[in-house]
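Excluded from the complex is one protein chain; the other protein chains are retained at their positions.
For chain A:
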Amino acid sequence: MTNHKPEAKSRSDEAAEGPDGGWSWPLVGALFVSTSLVFGLMRSLGVFFVEFVQYFEESAQAISWISSTGLAAQQFFSPLGAALCNAYDTRVVVMTGGFLAGLGFILASQATCLVHLYLSMGLISGLGWGLVFTPMVATVVANITRRRALALGLGFSSIGIVSFIFNPLFQFLVETYAWRGALLILGGLSLNIVPCGALIRPQRRPKAPEKVDSESRPSCAEVLRRVASYVELPLLMERPYLTYTSAVTLLNVGYFVPYFHLVAHSRQAGFSDYQSAFVMSAAGATDILGRVASGWFSDLGKFRLLHLLTLWTGLAGVFIMLLPVSSVFGSYAALMVISLLYGFCSGAMTSLVFAVVPMIVGVERVMGALGLLQLIESGAGLLGTPLSGLLKDVTGNYIASFMVAGGFVVLGTLTMTTLPHYFSCTDPPSPRRRSHDDNDKSLHFELEQISRSPSDAGHRGVQ
């Protein structure tokens, strides 16, 4: 009962700006737009690569390094983005990231050699994307507690929807304006991330307590300690976070394999080019559906998010392993059905992967946690596709690659089951960050009481 009064106060005082308030849903819109401009854009750059191969007269592999660099930069700079948000204002960081992403493409339009493209489209834009994605996701996760998974699902569904629009659009831009003009316009489009960042409420977060300000020049160790706390490095010492990160890393090894190899595999199984491409499009469509549907379903509160996540990842792993089996029998219908199911499960799992993080590390550490997560899982992505390619080269077909990929996903699922309190039916209390002011124990006790409110709110549906 004592908890209801502050909530009533918050509702009347800041009806529009409290958690889950009216201002939070435009944030979902901002997430939608910025995610589409980061990942949706990244996935539709194939049109430009054809032009680059022709113009720079380089091999397709050299050109594909551009997007690899961009993705790697985005994931590598994620902890940096998280740290900057912890140290300064999220809004400023995201707006700067959007500006950098746009700048990268604008510079790329003036490129005269391949290295310029690596630096501009790869490094600068990747840095910008890193400063945008993790802070936006963390902001949405922190701001929306009741319908977190749905919000994330809606936000991430943009990737699939937008890829239907961007591919023909970019083709048209390249034809009308040549690739230089098209890149310039793309830079302008990327600048649209800046208004998305502007939608985030400004807040200044004095990270260290007031007594640090009295020191005129912080010592080296002090600075390092502050940086480590910005990046949330201590998280790596905690078993739940470490378990979850390794689970997600294992997932990532196998997760991307079907996207890269499904078309080639179905062609090898004897289906026509058109049929193979259609399988991919169908899987993409169910992916979008899966994201939104699983987000909506998880928020009904009937099951723990973690249980649902392991369900979807386990199913996705199983379907990945079934994919080559269905096409070995030569049945197009079987391949189509399994691909649709795989698409649904993989979409369902992406909207939950980030929603589970606050349950494990607590809402306040989400920013740093996501940054570190992105960095660590980037290694997995780099490992997974070359490994599957190698398996294909060695064995001659894709069966081994898909089996191994599915195996990794199932392994990740099993790792997730080793999280503490996995088998309990309700969520454990989410951990609170260790306050710097350890003196005030009473404050500490009150804080623990209040920290239960987000999870209580989540369980309202159960009662």
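Here, contacts are C-beta pairs under 8 Å (C-beta built on N, C-alpha and C of every residue); 3 or more make two chains touch, one makes a residue touch a chain; residues count from 1.
The criterion applied here is as follows: contacts and distances are computed from a predicted model.
Set against the options "PLP-dependent transferase", "Basigin", "S-formylglutathione hydrolase" or "Protein cornichon homolog 3", the UniProt name belonging to the omitted chain is "Basigin".
Across A:176, A:331 or A:424, the residue that sits in touch with the chain not pictured is A:176. Screening A:40, A:187, A:343 or A:384 against the full complex identifies A:187 as the residue touching the chain left out.
Between the chain not shown and the residues A:195, A:270 or A:330, the one that touches is A:195.
When you scan A:139, A:157, A:388 or A:401 for touch with the missing chain, the hit is A:139. Summary of contacts with the chain left out: across A:84, A:231, A:247 or A:367, the touching residue is A:367.
What chain A contributes to its contact with the hidden chain is residues 2, 5-6, 9-10, 13-14, 16-19, 21, 23-24, 27, 86, 90, 95, 109, 138-139, 142-143, 175-178, 180-182, 184-185, 187-189, 191-192, 194-195, 198-207, 209, 363-364, 366-367, 435, 443, 446-447, 450.
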